[in-house]
Structures are given as C-alpha cells and as structure tokens.
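Note that one protein chain is taken out, while the other chains of the complex remain in position.
Letters are used for the chains, namely A, B and C, taken in the order the chains are written, and counting of residues starts over at 1 for each.
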Amino acid sequence: MKLLVANRGEIAVRIFRACRDMGIETVAVYSDADRTAPHVTMADYAVRLGPAPSIDSYLSIPRLLDAAKKTAASLVHPGYGFLAESAEFARACVGAGLTFVGPSAEAIEAMGSKTRSRELMKAAGVPVVPGTTKPARDVTKLAEFARGAGYPIFLKASAGGGGKGMRRVAREEDLGAAFARASAEAKASFGDGSIYAEKLLESPRHIEVQIAADQHGHRVAVGERECSIQRRQQKVVEECPSPAVASDLRAKLFSAALSAADAVGYDSCGTVEFLLAPDGSFYFLEMNTRLQVEHPVTEEVWGVDLVTEMIRAALGEPLSFGSDELAPHGHAIECRIYAEDAARNFAPSPGVVSLVRLPDGPGIRSDVGVESGSTVPIDYDPMLGKLVAHGRDRKEAIARLSRALDEYEIAGVDTTLPLFRALVRDPEFRDGRYHTQWLDGWLAGPRLEPRDASVEEAILAAVCVSIDGNSPREGILDRGSRWGQVARVEALRAAETLPRGTRR
Amino acid sequence: MKLLVANRGEIAVRIFRACRDMGIETVAVYSDADRTAPHVTMADYAVRLGPAPSIDSYLSIPRLLDAAKKTAASLVHPGYGFLAESAEFARACVGAGLTFVGPSAEAIEAMGSKTRSRELMKAAGVPVVPGTTKPARDVTKLAEFARGAGYPIFLKASAGGGGKGMRRVAREEDLGAAFARASAEAKASFGDGSIYAEKLLESPRHIEVQIAADQHGHRVAVGERECSIQRRQQKVVEECPSPAVASDLRAKLFSAALSAADAVGYDSCGTVEFLLAPDGSFYFLEMNTRLQVEHPVTEEVWGVDLVTEMIRAALGEPLSFGSDELAPHGHAIECRIYAEDAARNFAPSPGVVSLVRLPDGPGIRSDVGVESGSTVPIDYDPMLGKLVAHGRDRKEAIARLSRALDEYEIAGVDTTLPLFRALVRDPEFRDGRYHTQWLDGWLAGPRLEPRDASVEEAILAAVCVSIDGNSPREGILDRGSRWGQVARVEALRAAETLPRGTRR
Amino acid sequence: MTIRRRLVWRRKEGPAELTVESRDGRKVTVDGPAGPALADSAKLADGRWSVILPSGRQLTGRAASRPDGRVEAWIGARRIHLELADPLRDLAAESENADGGAMEIRAQIPGRVVEVFVVPGDVVAAGKTLLVLEAMKMQNEIRADSPARVAKVECVAGQTVETGALLVRLESEPVV
Partner (left out) sequence: MTIRRRLVWRRKEGPAELTVESRDGRKVTVDGPAGPALADSAKLADGRWSVILPSGRQLTGRAASRPDGRVEAWIGARRIHLELADPLRDLAAESENADGGAMEIRAQIPGRVVEVFVVPGDVVAAGKTLLVLEAMKMQNEIRADSPARVAKVECVAGQTVETGALLVRLESEPVV
C-alpha cells in the first residue's frame, strides 16, 4: 500500500514517519526547488510535479493525481496549507479512486465556509462570535453589520485562514481600504476574494480542541491547545494544556467541540477553534478540517499519534483509543521556527541553510523539514519546522525549551530562534499571562535588540573572524552574495507579487 | 552554582542538560583526545585534565579535584563507569568540600563489594544467588564452592561490573585458566583482582529496579527495566517495562529493591539488579550505586528526570514526587550504539565520524556524545550514545525504533546499527521471548551478513562510486588511511595492552 | 564533465556489467542487467546521493569502494554489500583474449609480485588466489573468477611489473 503526501517540508516528513511506523510505502512529490529536500530523500518513491511556483506544483490537482497514478499510490494525505482545505481536491482524489486521508469533501466544504460553519454551530447550540452570515463581495453589507455590532470589527477571508485576507478595522473610515486589501489578499491566496466580518473581542485567548474521529461514529476530544501567542493572527507558540483552562471550562469546550464535529458527521482528525473572553465566555471561531501544525503538543501530552489515527480512519479502521483510555501527563510547548528575521519586521530570509544543529535529550522533539545544505526557497511558506519541549509541568517544559534553544544552531538564513530565546525569559510568558494581541505589543518594544558582546564574546568573535577563512576581507565577498540575495527579496516583497503558498 | 562532571561522552552531555534545566553552570573536563568533543563545546567552563590515557585524565582524582577548585565548582557528578563506583573518589570530593552527586561513600563501598552486598541482602531477607561469601585471591576457595553448588558457575570481579573480569566456567578442568584471566582483567580495569563465584542460573532474565531517594528518607521504586539482551554480560538493548513481569511479580521486585536500598540508607538514584529464573523465582544480583546507562527508558515511561532528582537529592532537597504521584504510560526501548563492527566480532572501530545524522519525530530521543567531525578515540569505551524509542505499547515502540533506524546515519566508523536493524525484525525479539544468553546464540548465526544489493541499490552504488569524488581509485587512498588505522587497532587489541575505561 | 565508467557487478548469479554515463552529473544513465535506466541523481550536502529511477523509485544512500574491490553501501542503518569491480581499480583484470577460452590476467598499474601460488597445470576453483600483487602499498590477492586451468605463469615472487604485463594465463577447465 502506498501513501502520497500532497505537500512538502516538515509535515511531509511527519506523515512519512507515521507511514513507516504502519509499514505503508511513501510517495513524495516535489517542485524543482525541492529536489534534494529531506521529504524527497527519505521517501520510497518521488515524482516531480513541475517548476517552483505553487500553482504549477503543490497546488496543481492534475499533476498530483498523475503522480499518484504513476506510482500506484492508493492513499493521499494533503498535510496542512496548500490543498488541505480544498473540497475540490478531496473530490478529485475520490473521483480518481484514491482514498483521501481526511474528512469528507462535504465536511470540508461546510466547515470551510466561515459563514456556513457559523450557521451550523448556531443550529447545534454552540456559541458563535457575532458576525455577518453571508460572505460579502462588497463593503456595504459589512458596514451595516459593523454599525450594529459596534467597532472594532475583524475582516476575514471566508475561504481560508492562516493570517491571509485578515484586517482589524477600528473605525468606520478605515473600512473601505481594509476591505479592498483583505479581499485582494484572499483572492491571491485562496482564489476567492469574498470576505466576512466579526465582532472583535478585546484581548481574547485562542483555545482550540483536538478532535479524533473514525468512520464508525467514534469521536473523541483529545485535549485543548492554547494558541494565543500570535503575530498578526499567525500562530507563533502553542501549548497543551492551556494555562487558562480549568477542568469545568475544559468539559464545556470539549462538549462544544464534539457538537461541532457531530454537526458535520466528522470522521478524521480536525480542530475546533474558540475565542475565550477574559470573563470566561467562549465563542466558536472556526473548525479546521485538517491536521494542524501544532498537533505535536497534543501527541506529547496525551500519548497519541494523530497522523496514524487519520490514516487508520481513512482505511475504515476504528480509533485505537476510546475517550476513557486517554489521560494527559505533563505539559508541552511548541515554537514554530520560521526563516524570518524577527528583528527586521520578520523579513523572509530565503537562501542556503549552511548548518542545522538540532537539540536533543530528555523532553525535546524536533519536527523539521530542512537539514544542513538545504535551500529555503522563496516560493513557499518559510516555516523550517517546530521545536517541541515536554515536561512534567509547565515550569519544566519552559526550562527544557530554554535549554534546547541554547543548543539550537541554524546558520545561513535568519530565523525566529532569537525571538523564542527572549520569549522564554519574559515574566508574563513564564506566568502564562498573555492573549492574542500580547505578542504584537511585545514585539513593538526593544526586546529583540541583540545584546552587546561581553569581553569574552568579543574574544570569540575576534578569533572566528581572524583565524578563520571568513576574515572580514573575504567576508565581504561571500557575504555579498547573501546580502545581494536579501536585497532581491526585499524588492520582490515590495512588489507584493510574491505567489506564496498559504501560510499556517 | 557550578557542577563539574567527572566523565565524558553522552553521559556528560546528559548531565549538563539537567544542569541547564536547573540553571546550574556546567564545568567539563577533557583529555587531549576530547578537546572538541560535544561535552566540552557545550559547557560553560572546560578544564584540561591531561593526555588521553584514562589513568592520566578521567581516572585521576587529584586532577579532577584541581579542575573543580580552579573553576570554583561546588558539585561533582561521576556519571557511570570511570570513578562512578569509587568510594575513594566520593570521599575525596567530600574531603575537598565538594558535594558529591550520588550516594554516600559508605553505601558505594557496601554495595560495591559483591560479597558484602550479598551479606547485607541475606540479612534484609532479599533472596541471593548462591555464591562465595569472601572475595578470593586464589582458586582453591572457588573450586570448593563450585563442587558444592555444582557447575556451571560464574566468576566475577568483586570490584566492578560491565562485563570486565567475568568468566563462565562449565567444568572443573577450565576453572584454573578462567580464574587467571578474569583476575588479570579485573586488576586492569578496577585495580583489584579479587574474584568471587556464583551459581550460574540457566537462561535467566536480567531485571533491574530503578530506585530514587533523597536525604530525607524518601525512597521510591520507579519501575523496572528488562536488560536481558546482552553480549558477553554487556547490555546491548534495554526495555521498560519488562515484557516478562506481571504486576504481582513487579510488586515483589519493588519491595525487594526497596529493602536493598533501605539496608544501606540509600539517598540518591541507584539500581538494584535481579536475575529472574524461568520458574518466576528471582535473586538479588547487585546494586549499582550510580546512574545507569539505560536510565532514559525509565524517564520516558514514568515521566521523571532522574538526573535532576540526583542533583536535588545531593543539594538536600526532597524528591519531587512520591510513589503515589507516579504512573507509567507506554513502553520504551533503548539501543546502545557502539563504534564496533558486529559483523567482525565487535572489533572496535575508532576514527573520525565523518557524518552523524540523527532520527527525530514522534517517540524518538537520542542521547549522543558525538557529532559530525568528532573523533572516536581508541582510549575509552566506544559507546557513541543511545537511541530511545517510546510508544503507547511495545508494538508501537518497536515500529518507531525500526523507523528511526532507517533514518540513522553514522559514517566514518563502523557501528552496531546494523545489529539493531536485524534485531527489530527478529520474531523472538518482537515477541519478547529472550533471556541473557539469547543474543550470544543469535549472533553465532548468519544473521548479520549484509544482504546482497538489489538492481536499484546497485545503480545507486554505481552512481555514488562513479560520479562522486570517492571513485575507487581515490577510494584506495582515503580508504587506505582508515584501513591502516584498523590494522593498528587490531595489533593493539592483540597485544591486550589496551588501557580501557571500564565498560558499562 | 562527461563521465563514462564501466563497472563489473559480481553477483551470485554471475558477473553483470554496469556502464555509468553522464554529461552533467545529474542525468545519469546506468546500463545494467535490466537495460539502460536514466537515474535523476543529486548529491546532498552531507555526501549522500539521491537517485530517482524512471519508475519513480527513490533511493538515498552512500557508498564507497574498498581496496579489495568490494563496495560498502549504506541506506540508513542498512549495510549492503556488492562486489563492484572497477577494472581500472582492480590491480589486475581478466580479459578474454583472441583465441577465446583463455583468460589473460594482466597488471593494471605498475606493482610488485609478492607471491605466486600456482604453477602451470594447476586446476583452480573460482576464488582461488593465484598471486599477490602489491601496488601503492596495498596488497591485493588476484583470484580466479571461475574454475580454470593455469596455462602459463609469467611472473615470479619479488619481480616488479609494468602496466599491462602478463601475469598468468588461464584456460577454462573443460567440463569433465
């Protein structure tokens, strides 16, 4: 039996590892930019899709189906991002006689549309954030709603998430411009510019519940995750359990999430996202009908393998655990490592990763999609992978995360590692006192200025640049090429013509 | 506060990680062979001990104490092997005003002598394997005992373990020669040639119980480990829990282990080893008054950090858990990765490790003391580190171990990786049907012959040797140096003048 | 950079020739027992190679040849052995000479004959060591590839030989 992963990077590696554990052969697909990527070199089979741009490779349904046919793959897993929430792709797979590892196309469609999913939730008695019901193509409907619900409001692309096509609007005057930009961004990322609006809750927390289900009607809520550390709606750090959820709230969240899953007869792994207001009330946000980037924190604390469960469910097998057999132990924290320079407004930093040195030892897990020598292409979401620390409690998890960061080396491209190093030392983070707007405020401060060197550090640097080959003179030449590259990136970014895979 | 580790390799890295988690500064010591070893380059401080030979470096108490004084270290952790079971070293540390991270010198001494420890156990009502009571310097006493207990018997060095100074004697005629060799080996490894003899149980299993204790009289049994996969009394694979221990036997083992610990007022982490006969009876073997190589399988299943507990106990702090707060979840298996070629009778394979590529992802932990570019010196135990796989049950742990082995690359030196790859596919191993003599028998078979290449593998090899720089012609030259090196090793081995650190 | 290498793959089922050809080090044609196959090949930073065969099959591993002609290949923890003789590298190689049947074993690079184990008339089994030839400080046993009868011995212990010098002439052992 062969499984094709219609994706790249760390999630393709993650899914192939589950396949190996289950004795299923692995089929990788790749664009020209990814020929020597780890997800290709570990696979049993590999098929070229096309040139680097996503539309000609990872987003091309016909080429993906050809690759499956060529290698006689019978299973297809979409990963996250790219076509993971495309009902069209799910249908195309089924139409080609393939087993789509994920929920039904209908469930994807229902939960994919923010407005339809909210209607379903209202019907199922799940509280929803006040918002427009129909996806709007023009601004008038949104203005009407905003006047009723009161500003600030939140504009969202109805066909996708991950920070794309999202704008906060504080006052009526800004609505027009914000709508135009949000709609354009949504069009570029999901091919659908329709937008809907929601009441903006003040400093809420983002809590999501992991659902595992099979085709025999078994549905289990496998713990919650805290994902409030976000930068412009993009998750940066996730935790399990949430420091803000006590057992009675947890029970309510679980039952709401299960109602959501029941409402669409959900039969795979998925995540129901809620906004938790400071007063303890919570509102349905959306259901992600796919595997989440942050699934490892749930796996470490609840001792489950969610990817294996998805594949079993797709094959018609029952879930390998009932809710009674599950028990959480300890606390886990995940950091998403992006090839971006947090100190330069998260400017992307594509290029060749000259060195990857991963931390290890007790409580540390790395799900990573690059290795020394890998290229970080400019064409896709610049996430390199995730660092996950697990401890007996939140305090030990943070101590282990901090220790792992001291061992972590990525050279050749800038990364968000320095951000995490500063974060684990921040008193508010260490006390779990944060919410979805916290990080944006934190980043505005002078926190990421690199410290000045001590005398000892200056001696180390002097030895490096003097004895080493890369003394300043040569420094310019080889540095030049990389700085030239960054200039090229800046130019590209400015032109906003960057055809990005959707960001998760 | 600074902690000095009087050791090297993976266990020094392991202990430094616990120090970082606790905010304790780390002091490494190194011989000339280890200047750029990972345990040195990760430490906050590093002090040269001397030239490569252990007696001038890692076994030199005066030089270790000087290093502690120079860096104002207040804590000393001995790791395992080297001086870990030297009461003299423990006393020397205390004498120099240092806090020895481990049990009292008295406990080390009592449990260090096989004969004294057995007397203590008999007094505490713990069943012991029939054996001589006094350590013997000549063969007559042993011959008398053997005639009484009946052959086969087992000769053991009374001052240390790890496969050094051990000989099986099947018949009286072989006793004299076996005694001479065992005594010489013990003298070389532990500076004490005295030997004692034990009745040899037929195909017993080696089960050990982890003890965690503090200086406030709290003592907890933290699960058992199965260590029957051994080659010439040297542990190769360890598991937690043991596939052969049901809950009632477990309760008896735990209470026997606790009685052993109580008998010497044990106040750190230690391990009580038993031999489990096929009929379910078990006998005290010895108590290791130190951290064991295989401690990670217990940490993964019981969710504890044994090294942190040892340091807390040494600092007078209480254990951070009571026996009621502990619960096991899942199953973990550890493989010891040695720089030895299992296919050539485990000939050591020192040299430069040109590539280390560690597996990662769900359930996998590597505690390793080398990285790409490291040198494996000929002067010490050739263990590179340990691969640990954790799953929800034994089946998932074996599947994950097998997956990790497919990702594991070590080039430049031969390793025992191919042995583990064959082992995880063996039906008897997969069913847990093995005992302490099982592996030696298994190794006698043709199991480690590398498979012949398939056509596809031949194409890959052809491309490697043709397009690559290391085409055969060059192959000879660079190979030459390594083969020359192996020849040097063979010569050294033959001369048996190899001053080895004790092997664990 | 055009590469053309002829390798002999000594398998249980008998030797097979592998011709490796490539103009760019990326598109590599390997003509083997199952006919020519175009392998999309790429070298990784850590020295391993990845090949993707026409069937889509992907293999990544490393291989290095040892002086005794054997190639040690690794795919993860899996060690694979294959006798991949490179006529250039085998200090001597057999070649069918004109009158068929007879096989001449000639030195491929200058060396010194260390020892000779056969005399004309000896009948040798496959794998029998005929002589030991030393070149570049490496001693290499020159063995018979298949059962044969020693027709001629053209060298003596201690003698240095030039490239191409005839060492031993074998005649295929008539099936008795």
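One rule holds in what follows: contacts are C-beta pairs under 8 Å (C-beta built on N, C-alpha and C of every residue); 3 or more make two chains touch, one makes a residue touch a chain.
A quick note: this is a predicted structure, and the numbers were derived from the prediction, not measured.
Put simply, the hidden chain is in touch with A, B once you look at the whole complex. Within the whole complex, the absent chain has one touching residue among B:24, B:40 or B:411, and that is B:40. Contact with the omitted chain, checked across A:202, A:248 or A:456, is made by A:456.
In the full complex, chain B touches the hidden chain at residues 27-28, 35-36, 40-48, 67, 70-71, 371-374.
Where chain A meets the missing chain, the touching residues are 343, 354-355, 357, 372, 405-409, 411, 417-418, 420-421, 450-453, 455-468, 470-473, 475-476, 479-480, 483.
As a convention for this text, only the chains that are shown with their structure count from here on.
Seen from the C-alpha centroid of chain C, the farthest chain centroid is that of A. Between chain A and chain B, the centres computed from C-alpha atoms are 41 Å apart. Centre-to-centre spacing of chain B and chain C amounts to 43 Å, using the average Cα coordinate of each chain. Between the Cα centres of chain A and chain C there is a gap of 52 Å.
For chain B, residues that reach two or more other chains under the stated contact definition are 357, 406-407.
For chain C, residues touching at least two other chains, in rising order: 46, 48, 57, 60.
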